[in-house]
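Have a look at the structure below before the remarks.
Complex shown without one protein chain; remaining protein chains in place.
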Amino acid sequence: MGFGHWDLFRVIRNSTMLLYFFKRLFNLVPLLLGITIISFAVIHLAPGRPAYLKEMDPRISLEAQERLMKLYDLDKPLLKQYLNWLKRVVRLDFGNSFVDGRKVIVRLRERLPITLLINILAMGLIIGIALPVGIISALKPGGLFDKWTTFFVFLGFSLPAFWLALLLMLLLGIKLNWLPISGLRSFDHHQLSFWGRNLDLLKHLILPVSVAAFGGLAGFSRYVRGNMIGVLKQDYIRAAYAQGIDKKRVVYKYALKNALLPLITILGLSIPGLIGGSIIFESIFAIPGMGRLLYNSTMARDYPVIMGGLVIGAVLTLLGNLLADLCYAWADPRIRYE
Amino acid sequence: MIILDVKNLKVYFSRGKKLIKAVDGVSFSIKQGETLGLAGESGSGKTVTALSLTKLISEAKFLGGEVVFKQKDILALASSQLQKIRGKEIAYIFQNPASSLNPVFRIGSQMVEIIMMHQNKSKKEAKSCALKMLQRVGIPDVQKNFESYPHQLSGGMNQRVMIAMALSCQPSLLIADEPTTNLDLTTQAQILELLQKIKHEQNLSLLFITHNLEILKRLVDRLAIMYAAQIVEFGENLFEHPLHPYTQALLSAQPGFEGRSQILKGEVPSPFDFPAGCRFHPRCPFKKAICEQEEPLMQEREKGHFVACHVAENVVK
Partner (left out) sequence: MNKLILFGISIIAVLVLLAVFAPFISPYNPQAIDVENILSPPNRVHILGTDSLGRDLFSRMLYGTRVSLEVGLVAVSVSLIIGVLLGSLAGYWGGRVDNLIMRFVDIMLCFPTFFLLLAMVAFLRATIFNIMLIIGLTSWMGIARLVRAEVLSIKEKDFVRYAKAMGAGNFKIISRHILPNALPPVLVAAVLGMGGAILTESALSFLGLGVQPPTASWGNILMEGKAVIDIGWWLTLFPGMAILVTVLGYNLLGEGLRK
């Protein structure tokens, strides 16, 4: 018995997967267009343009106001303004920064890696903690462990992340002097060995990554718990026990895979919260990432950078969600090619 | 030879501060190669009885009595020993085949896992064994369906897969809990025929649970009737000669019944609060004063025919 037609089947399945990918990619177009429309609308949020420029903010000089006028064609009709802006945005041309005159996209690009690094590490930390916590509480709902985690989850939902950052800074950084509280490198960074430099970077990352992860921790562990409890009630779990499979295998193989699948989507949905949060922890810990750039630009009313960051942030979220959807389609045999 | 002997089985759950007596003193036995039917309305405790035979009810507050399977007291076994009995010696098939198979694993890999676990077989041997079993239960194109996921098959096909899995380790007892309830009539008939065929081939004992007496009539050697967490009548010729008023009412509701049909009034009592005396007395057309006070005991009224009823004799007349 050959498996020849099976190989063919696999090829067809993989190509439908490819088709699904292109379909999803195509679906992004209206969303991307929507992102640009809303971003454009933000420019016109204040009523009475373009006259509002003059009385808007004493921090903007007359010269800057004129530049703003020119940058967004604020003296032209609305549709024309949008189309001109859109034409440049699709080429990733957000203009030049008011502050240092450099191209916005270049400034964003050099800041992006560190923000992504911290967010990816934070996501890893969230999964690493929330997964076991959620599973253990799901195994005995209402048990001692579950009661305590429920308590901490409640606390976590109510705790301002930036305050936690301050407290950690105060305790671990200032009082105990265990961890650096600002930037990514120590002053003597250049004199350190290769490993010393990495260790230095790692030390600097501990607090920001922990704070970035904190926001998602409570919610994610709740999701894991809820999904796991739901799955453990399913018929196939009872059937697995009835077939003599031991508890460990039932929980960690049969139940876990089913419980984890929907979490891929949740993880995708948590991306905007994570990226948005980078504004807070990057400004607290003085980390030169996209969040801090956006914060500084807002303080300086550096509009081209703000608008560029807004669009790029939304597009990143969109791509993250697409990635999550594709992972889900790949991992779950039931949901495919729809 | 008796293969499974259940004595005074009790399974209680707690819901808040209340105690639910899901199974309350159930006794019966199954012989080698026999098919025993267990019937009763939904909520009478059939499924809980079936599951507790291998201690599959982990959330039970109290589990008492005795379940003796091949000289082993199952309720006293440790979970590692139970795992060697479940699936290998006592196998189950359930009501919803589609949801009883794990949706994220291929049918073949689920089968191979069970076979490798219970029998000392290599992966290759397990696979050929699984393919053979799938063929035996009438799965078409086994090579292809071995690689399928449960959602790609119909309900009837999934139930065939469940049967193949259940029988792949040659168990001596198969417990089928409403295995055809959610299938359409044609498929139902096919599955029943398959069960009959395999039972004879393997000299298997079968505990068949359903609320559908029509099915049982064709299938079983002996029948047990459950009402309100207890067995009220048990024996060989229940269909021809029912003694308990409840059994009579159930049978009279079946199509093809000749004679005066009785329609039961009232509802199944709540498991929080069973009536005192005979649990059936509020609905019994023949009740006497004693029925409200004293719980009737199981008595052998005819050879091999047990009934728990104060008024059974009167009914017979």
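Labels for the chains are A and B, by order of writing; each one numbers its residues from 1.
Here, a residue touches a chain if its C-beta (ideal position, glycine included) is under 8 Å from a C-beta of that chain, and two chains touch if they have at least 3 such contacts.
Nothing here was measured: the structure is a model prediction, and the numbers come from that model.
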Taking the complete complex into account, tell me which visible chains touch the one left out. A
Give the residue, chosen from A:25, A:78, A:106 or A:167, that touches the chain omitted from the document. A:167
Applying the definition given at the start, please give the residues of chain A touching the unseen chain. 30-31, 34-35, 37-39, 42-43, 45-46, 56-57, 154-155, 157-163, 166-167, 169-170, 174, 269, 271-277, 279-280, 283-284, 291, 294-295, 297-299, 301, 303, 306-307, 309-310, 313-315, 317-318, 321
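Convention: only the chains that are shown with their structure count from here on.
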Please work out the Cα centroid separation of chain A and chain B, and write it as a whole number of Å. 52
Can you tell me which positions in chain B touch chain A when the two form their complex? 51, 54, 56, 79-80, 82-88, 91-92, 94-96, 99-106, 113-114, 117-118, 143-144, 147, 149, 151, 162, 165-166
Residues of chain A defined as touching chain B within the complex: 1, 3, 6, 234-236, 238-247, 254, 257-258, 261, 332-334
